[in-house]
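The complex appears here without one of its protein chains, the remainder shown in place.
The block that comes next holds chain A.
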Amino acid sequence: MPAPLDTTEKITQYAHPDRLVSTDWLAEHLGQQGIVVVESDEDVLLYETGHIPGAVKIDWHTDLNDPDTRDYIDGKEFAQLLGSKGIGRDTTLVVYGDKNNWWAAYAAWVFTLFGHEDVRLLDGGRGKWIAEGRETTTDVPAPDTVEYPVVERDDVTIRAFKEDVLAHVGNGPLVDIRSPQEFTGERLHIPDYPEEGVLRGGHIPTARNVPWATAVAEDGTYKSREQLEAIYQEGGLGLASDDEVVTYCRIGERSSHTWFALTYLLGFDKVRNYDGSWTEWGNAVRVPIAKGTEPGEAPASLA
């Protein structure tokens, strides 16, 4: 049975209020049967320094990525991973992490590829929980292994591959959520981040730039529905909730954060995240890019 919803006014305004919980809600429901809290961070050691009591750790890189192929783990490995964390198919997952939930949103997106039904984000993530002086612990839970079914990953509904994006250019909106400097091509990577070896700077032709942080309030929570609508819909980017949208960034983590906002907070039902993102597109052979602040035209070769 799914855990009760957070009925805070801000959250009930969203299109899918069953996808986000506040820190108050989590504090109140912590330890309840049927809820597992998952921490997913950029810093692989952060969980070990202290985490929300009872939370298990799932690392995007060492747990969710396949070590050999640039892809995610398969259904069997996913079943093993979640089962080993005490997560069943009907468990309510509350995911949180550092960096305004980038990696938490990314984990939530991967869980959704496998069709896990009840995945919620902790609004404001690790930063807000800590800032509020709430309890943390270094005790690592040792959950009993649970049977999790082997489910085939759905790579169609919310995931886009390079070929999908090539077909999409000129036919639907593309949202590039990287920094303006990455978008124009002035920079090849996020300021102060590791250089991942991209050959060219710029963006996918026709993409428009709405940096991920635009969706975030000062305390790291998502902005209200009204504010998000003004950014992405009428008066802003002009997207309609039935548009087929593709989001991308550098490796797909920041764009998961925007995928989540468009899909669950605004109710778009056809948003795909292109996880190959700029580290694939910027290096791929015979793939066109655009430079500068303008989205650019769809190249004739793609028409």
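Please note the rule applied: a residue touches a chain if its C-beta (ideal position, glycine included) is under 8 Å from a C-beta of that chain, and two chains touch if they have at least 3 such contacts; residues count from 1.
The rule we apply is simple: contacts and distances are computed from a predicted model.
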Omitted chain per UniProt, picking from "SufE family protein", "Oligopeptide/dipeptide ABC transporter ATP-binding protein", "Phosphonate C-P lyase system protein PhnK" or "Putative electron transport protein YccM", is "SufE family protein"
Among the options A:Leu46, A:Leu81, A:Ala230 or A:Ala284, the absent chain makes contact with A:Leu46
Answer key for A:Gln13, A:Gln32 or A:Thr62 versus the chain not shown reads A:Thr62
Residue list for chain A contacting the dropped chain reads 42-46, 48-49, 61-62, 67, 98, 192-196
